[in-house]
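With one protein chain removed, the remaining protein chains of the complex are shown where they sit.
Let's look at chain A:
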Amino acid sequence: MFTFAKAKLAVLGTGRRCVARRAFRGFASSERDEESSTSDNQLFDIIISGGGMVGTAMACSLGLDPNLAGKKILLLEAGHKKEMDRVPETYSTRVSSISPGSATLLSGLGAWDHIANMRCKPYNKMQVWDACSDALITFDKDNLQEEMAYIVENDVIVAALTKQLQTLTDHVKVQYRTKVVKYIWPRPYHVSESIPWVQVTLANGKTLHTKLLIGADGPNSMVRREAGIPTVKWNYDQSAVVAVLHLSEPTENNVAWQRFLPTGPIAMLPLSDTESSLVWSTSHQHAEELLQLDEESFVDAINSAFWSNENHSELVETAGSLFRTALSVLMPDSGSARQLPPSVAGIGPKSRVMFPLGMGHATEYIRHRVAIIGDAAHRVHPLAGQGANLGFGDVAYLTKVLSQAAFNGKDLGAMQHLLEFETERQRHNLPMMAAIDLMKRLYSTNAAPMVLLRTFGLQATNALPPLKATLMKWLHSFTKRFQPEGP
């Protein structure tokens, strides 16, 4: 079943690429708006639609690139400006796990300093284990010395990037509280009397023109929808419940915990020595029940989800321990002792929220004069904490591609270099998305054969250092550092 899903993704992605490589990517309907003429001060080189983490990072990245100096860049955001002079007392519930590669990108943008000054929590170890057996896997850099990744609140990231953008106001403009109502796409051929740029109509009636439109407007992207880009998507029958947890006692909270229950994974991510963030993906019904519970029952549910062994069956336990013995004979140093996460005493006030989960992948990331990045192009299950990192990877690579194109005097909206961006990012993103989807399906059942399979798999991966090292390297390769070429 999941091989079919993977194959479907692959075929749709690559097949379309092959066919479309030399053919132009036309739009289903391309209207010509002869009424509005191009007024020079409304023609931008790049417009970014959507000012979330990925959109704001894109604006910063383009603004700082030396080859794009002098280009007019505009960021459109429907919400208000997110400024943070002081971090609020309470933690916010939406957090992201930032990999070292993404941290490198953010520090290249000058935003990491602001983040470090505000609030972020590095963690050194991650333990992932099964509810149906004793199998577990731990990821850590040797001896817990180096940081594996960082947990940062989404608001903090956006505020830090916004602060950096304010230093670039000479050529990156931002318009807040601006909603786009219509996009009009250009013809790929040059037809006389028609405007060759993308036209963006705002809610206040103004029309802007741009040579390249970058869509960073989230999983329900209007840019993607209006461009008619087909998307492979399905809803998981799961919702995620997020909350801020108060731990029973202060601890050196530098481990991320994730347990795969049959209903879905429950994860506890460290925020500080006394607080952690909860992400519990479970069925819609159970999620609603959890939201209705009073605080004490909710806390009990969390603790029992992490600690209880009620899902263990005898067969699996016996098989699991036999396999572990066999592995320990072959590799005496392997295997880690199972640790238990800290217990929870309470939750942050009014901090329980739920949102539905789904998977989505746009079969094309680009059209003539359009590119989509971040969740607009790919939406994943939070179980691997990779959603934001894939988006930052898009930002880094697209900046590199546009920088090189500008240095070669190319039209920024031309398909040739946009195709290069799409090919490279799909090559990175598709395997990761397929793997996350596979994991989700693999762990959604407590049928004995699947449980045995994943038990053995997990134990083996934990026991064999080369396998684990390869897995770690693969996970971290998804946001490589990119250096743009230039003079």
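Heads up, the rule we're going with is that a contact is a pair of C-beta atoms (placed from the backbone, for glycine too) under 8 Å apart; a residue touches a chain by one contact, two chains touch by 3 or more; residues count from 1.
We take it that contacts and distances are computed from a predicted model.
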item	value
Absent chain [UniProt protein name; select from "Ciliary neurotrophic factor", "Sorting nexin", "Ubiquinone biosynthesis O-methyltransferase, mitochondrial" or "Dihydropyrimidinase-related protein 1"]	"Ubiquinone biosynthesis O-methyltransferase, mitochondrial"
Full-complex contact with the absent chain, from A:Y91, A:Y150 or A:W197	A:W197
Contacting the left-out chain in the complete assembly, out of A:A116, A:V232 or A:A414	A:A414
Interface with the undisplayed chain - residues on chain A	18, 21-24, 38, 40, 43, 66-71, 188-190, 192, 195-197, 211, 406-411, 414-416, 487
